[in-house]
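Heads up, the thing below is written out as structure tokens.
Every protein chain except one is present and positioned as in the full complex.
Each chain carries a letter (A and B) given by its place in the written order, and its residues are counted from 1.
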Amino acid sequence: MTITDRATLLAHAYAIESEAAERYEELASQMHTSNNHEVGDLFSKLAEIEAKHAAELSLEHGAANVTLAATDYSWGSLESPEVIPFGDVHHLMSPRQALTQALAAERRARDFYEHHAANIPEGDLRTLATEFAAEEAEHVRMVQAWLSRLDSSNDEEREDMDQPMPL
Amino acid sequence: MSTESACPLTARDYKSELKPVWCPGCGDFSVLMAITKAMADVGRRPEEIAVISGIGCSSRVPAYTNCYGFHGVHGRALPLATGLKLSRPDLLVIAAGGDGDGYSIGGNHFLHACRRNVDLTYIVMDNQVYGMTKGQPSPTTPPEWDSALVPGGTGLRPFHPLVIALAAGANFVARSFSGDPANTAQMIVEAIRHPGFSLLEILSPCVTFRPEERDWAKQVHPAAVDETSDRARAARRVLTDDGFNTGILFRGDRAPYQPSVNLEVVSSVDFETEFQP
Partner (left out) sequence: MTGSKAQTIAMIGSGGAGVMTAAEILLRVAARAGYFGLMTKSFGPQIRGGEAAAFVTLSTSPVEIQGDRIDLLFAIDWNNAERFAGELNIASDALVISGLPGTNPPAIVTDHRPALVEINLKSLTRTHKGTRPNMVALGTVAGALGLPKDVVMELVDERLASKGEATMSQGRTAIGLGYIEAEGLDSMPLAPSEGAAPRWIISGNQAAGYGAMRGGVRFAAAYPITPATEILEWLAPRLQKAGGLLVQAEDELASINMIIGGSFGGAAVLTATSGPGLALMSESIGLAVAAEIPLLVIDVMRGGPSTGIPTKSEQSDLNIAVYGLHGDAPHVVTAPNSIADCLFTAQWSTHLAESMQVPVIMLSDQSFGQALGVVERPAELAFATRRLVVEAPAENYQRYAVTASGVSPMAIPGTPGGQYTADGLEHNETGIPSSGVEDHNRQLEKRLTKVTNFDYGDHWAQIEGDGPAAIITWGSTTGPVRQAMRRIDPHGERLRLISLRLISPAQPECLARALAGCERIMVVEQSQMAQFFGHLKAQFDLPSHADLYARPGPQPFRADEIAAKLEDWLS
């Protein structure tokens, strides 16, 4: 599908950020429940950042007020691009693995806007989409930088030394 | 919780404070999200909803919602839900659980719930394994799947819940994938709204005992053809599909089982005359 109006673009943009924030929050809680506090904290931080983006979108463009019917969101994927799918995490995941997932998510978001920008005719709407794509590209660079700063000594393959616990 | 209905409830209002104990990566997290979202869409208040389950990882769902819940014994969610719905038709009753709970130990109840067609929604989180007891084959597990309890696999043909539900009389049959929470939520809404017994089979990976199920995300695809109200056609279609077709597959028009109750309540003393010699 192509996005042809500002409201639809803003609704998608807001959904991308707020769903990502919500998902990070949820994943952070899962990690804490599984005693992986390091990654839990990391996801919490990512949740904060995404929530801030959502708030900014809302402040600058009034995006929180535009919502679509659930079926009118069109992602070309099972979920909105910036969420890490529930299935892609693991209780022993390392911060590097977590950030690699986050990086992939930011890239998906960037690609989403770039794809739409390319399909929108010249004009305000296209400018806005390009702007959003640039922001996501910035996030990609930020997560990359974060990744490169990570202490690699912490990186060995983590393996569960215990059998799963029957309940 | 406020009782004003002015402000519509959101998914969050249907979530409890309790943190799920599922393994990170488990498909059931998405299903829970879809359930709460669907509840918000349907718009019944949390106290008017009851979520009933048996035992299993997936059966933990009731306490994670902010509704009335019953976490009963293994395999018996459907009769418990049936009893509740029949005695309290005003409530929205949802039964939920796993493939072992629903199709193995609870298999007989499954058949009869389809047949009885009480207005219930049954959500099965099918991970083709017994998660909670550490990875034994369930009725839907492929025959060759190797495990400690059944080395070399069961060698048995998997149970086909959707065809069986159709044959037994379920009034609504759908399949979805946990990794697609928006569509799953939509299907739950449809299942709830459709009168009678609605089965929603959700492919929900167990990342701990069936890590290969992570690939389901790549295998699922929306059903190529529209839903039907022709039971035989629906059955033929699901019998021959690849098991990864998602969507509403059947929507029937059987009247739900709602025993006619005489609303003129008489005192039981009135029965005494029949004991006079």
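Everything below uses one rule, namely that a residue touches a chain if its C-beta (ideal position, glycine included) is under 8 Å from a C-beta of that chain, and two chains touch if they have at least 3 such contacts.
Everything numeric here is computed off the predicted structure, so don't read it as measured data.
Taking every chain of the complex into account, the chain not shown here touches B. The residue from B:Gly27, B:Gly56 or B:Gly72 that touches the chain not shown here is B:Gly72. The hidden chain makes contact, of the residues B:Ala50, B:Val124, B:Ala174 or B:Leu249, with B:Ala50. Residue in contact with the omitted chain (choice from B:Val42, B:Leu91 or B:Ala223): B:Leu91. In the full complex, the hidden chain is touched by subunit B at residues 1, 3, 18, 45-48, 50-52, 55, 62-63, 66-73, 75-76, 78-88, 90-91, 108-109, 111-112, 259-269, 271-272, 275-277.
Rule of thumb we're sticking to: only the chains that are shown with their structure count from here on.
The part of subunit A that touches subunit B in the complex is made up of residues 26-27, 29-34, 36, 70-71, 73, 78-79, 85-91, 93, 163-167. By the touch criterion given at the top, residues 19-27, 29-30, 33, 41, 57, 132-135, 177-183, 185-186, 205, 207-209, 214, 217 of subunit B touch subunit A in their complex.
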